[in-house]
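As you look at this complex, bear in mind that one protein chain is not there, while each of the others sits in place.
A and B label the chains in the order they appear, each numbered from 1.
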Amino acid sequence: MLKFVGRRLVQMAFLFFLFLSLVFFLLQAQPGDITSQFLNPEIPAEVREQIIARLGLDGSIWNQWWNYVTNFFSGNLGVSFSQYPRPVIDVIAERIPRTLFLFSFATLLSYVVGFSLGKRLAWKRGGFSEHAVTIGGVLLYTVFYPWFAVLMILFFASGLGWFPINGFLTPEFWRGAPLTGNEVFSMLLWTISAAALLAGATAIIARRQKERAGARWVRSIGYPATLLLFVGYWVARDEIRPYAWDIVHHSILPITTLALIAFAGVMLLTRGSMLETLKEDYILTAQAKGVPDKDIRDKHAARNALLPVVTSFVLGLAFIIGGGVVTETVFSWPGMGSLLLTATVIEDVPLATGALGFVGVLALFAHLIVDILYAVLDPRIRIQTGN
Amino acid sequence: MVTKEQSPLEEAAHVELEPGAALPESLWKVRIKLFWAGLRRNWSLFKENKIGLMGLIVILLFALMAIAHPIMRSVGPWQDDDVYDPVIGYDAPIENFEIVPTAADVVDPNSQMDVMTAQLWCFGSLPGEICEIPLQPAPPGNGHILGTDPLGRDIASQLTFSTRSAFMLGLIAAVVTVGVATTVGSIAAFYGGWLDTFLMRLADLVLLLPLIPILIVLSGLWTINLPLLGILIGVLSGFGGTAIVLKSQALSIKVKPFNDAARVSGGSNTHLIFKHIIPNVLPLSFLYMMFTVTDAVSLEATLSFFGLLNIDMSWGIMLNTAQSQGYLRTGLEFWWLLIPAGLAVTLLAAGFFFVGRAMDEVINPRLRSR
Partner (left out) sequence: MTAHESNILEVNNLVMNYETKEGMVSAVQDVSFSLPRGHSLGLVGESGCGKTSVALTLIGLQANNAKVLGGEVLLDGDDLLELDKEQMRLRRWTDVSMVFQGAMNSWNPVYTVGEQIREAMDIHWDPKPSAAEARAKTEELFGLVGINADMIDRYPHEFSGGMKQRAVIAMALSCDPKLIIADEPTTALDVIVQEQILEELRKIQHDLGMSIIYISHDIAVIAEITDLMGVMYAGKLVEIGSTKDIFARPRHPYAWLILSSTPSVTGPRRQLAPLEGEPPNLLDPPSGCRVHPRCPFATEKCVNEEPPLVEVESGHSIACWNPEQVPVGLAVGSSE
């Protein structure tokens, strides 16, 4: 397994190198002097030369390319033009956790709900609900996303007033707050990650139990404990809680909107995959053994139908990341996606290149995680014994 | 008694072929008949998919819209350039407000306005005077079936005009994608070896990368117009998933015996690729063109919505105009600025998507419901 991961990491590094180079050349190909936007045209020529040299823009294009790429791999992404002298990596580091938050939750939500609904839909053929949900799914799948996002805002935010219209938090509310937005957000992320790890550990330990009773015991302790710890923590932090809620409140609509779009594809795919799986012989065998319906659907059929769905995630990845960028922009949610647009519009090339590079990193890493997940789920990939 | 189905060739030639006999009709006539027979058969299969049919109807309706625009503008009711030009037209009904001293004095807000507000619109306003305010955007009515946009331009005219650019963009993107993908796939299949591996690894990378962020940055830094966007989309997607599919199709053809026959009779590599492999890969390519159009229409609309493209008018631009002037924040009050354009993008993209799916069922028998 370790070898597998190692090999994939090397492949990823190579692919990323290609990608970064491609991005670099594309962006350098833009007409005009990069610095023209930012430098005062009045400054004397030698000073301009000095600045250009300092920014490393004086070498040949190949020189610049090589420097850029090697620097990137060592974490040096250059300096932002628009936020001079703030290093690009700082700006990105501030934004990445937010985008990861949005992306992870939207993906999780859409896949869990989409898969669950899809498998139930395939199991119980016919009936009004099947048609309704399928049509609804298709509508969500094909709708023009930015337009849909605007409609969601109009309906739920402006219309019903359940959510704020945009932004990461409400600035007026935060005047005099004991911590900054970033700090509270970090706290949120830490507690959520800790809870996730705990829940994951519970699941893994339970799975390894030989006895059914043992597994049940582990789960009945692990999951409630996780919940208790998480809720308990936030109940205790009285002063911070309203601020944390403000951030969460602002995230709900963007996450839901993105999840709705992604969910449709997952649901339709799961349904198709389930229908194929239900034709398999081992389903008949399970019925012959007297396995109850629900277990046949979940333990036998869905578990196998899951595999193509996980594979499809690799393709859906580009879709969700792109969707994430649009979501952040429409909702003015300050993540890496909206950074792309703002950096581009003000022609801050290092920042834009860095942001785009990181989008690539995100995509490649998610791909790696999916590959690992697939190996975990399909023993035929994991165990390669020939007979 | 079981009736034997005639092979397409026999069907087309209308005779029982005796081995060794000369063909009664010339070769090109037979080819055409085969083509029509194949088309009829595929059409009856396609028809079975109701959603695909709906998609086709939607596409045809849009095509009608695209044709309608120039007709309406030249000989129809939209002849007045000053009013109905989608980009530079202007029309705004005037609303008259009587000015009263204070807000408390306003009895009928539809025809009365206080001095303070009037100052914003009319210079030197005094109570008792009439303030004329042009209504931009105007709701449907007064010769504009879908109203006007914040700059006073006719929405319906914009809508139908943009249909043309949508189709054009779709066509360019689709042709370029298929061209690139077919070539890449055929070369990879044909030459194999490291070239194949490299191209396929590249395709994996392209598949993985989200197009929108890349295009956002590119269109922000370059000035991109419609044809260039089409080519860009085409090139970027052509190296991706479509190339992989077309390569396996080309591979399955490569091993067919007639390839060896052609080569034995002296065909060069390029000859083989262009005359044999590519024509057999084309039906599948055509299928993927549908999906490319879907993506292209959505991509362009998204980029225009963010104001990144150098295009005069498109559905995305319509939405961008409305949004940047703040008309979309107040709810559905200005629905004619929001609904028609967004619906148009959705429906056209969806139409091509469903047609593509239906064609998929025709070409891949595995997917058929029976």
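Everything that follows uses one rule, which is that a residue touches a chain if its C-beta (ideal position, glycine included) is under 8 Å from a C-beta of that chain, and two chains touch if they have at least 3 such contacts.
As the structure is a prediction and not an experimental result, all values here were calculated from the model.
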| item | value |
| --- | --- |
| Omitted chain - touching chains that are shown | A |
| Absent-chain contact - pick from A:Ser110, A:Thr257, A:Ser273 or A:Asn304 | A:Asn304 |
| Identified contact with the non-displayed chain, of A:Val291, A:Val345 or A:Val361 | A:Val291 |
| Residues belonging to subunit A that touch the chain removed from view | 210-212, 280-282, 284-292, 300, 303-304, 377-380, 383, 385, 387 |
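Basically, only the chains that are shown with their structure count from here on.
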| item | value |
| --- | --- |
| Euclidean distance of C-alpha centroids - subunit A vs subunit B, Å | 28 |
| Complex interface listing, subunit A residues touching subunit B | 15, 18-19, 23, 26-27, 29-31, 138, 142-148, 150-151, 154, 158-159, 165, 314-315, 317-319, 321-322, 325-326, 329, 337, 340-341, 344-345, 347, 349, 352-353, 355-356, 359-360, 363-364, 367 |
| Residues of subunit B that touch subunit A when the two form their complex | 51, 201-202, 204-205, 207-214, 216-218, 220-222, 241, 298, 301-302, 305-306, 308, 319, 323, 328-332, 338, 341-342, 345-346, 349-350, 353 |
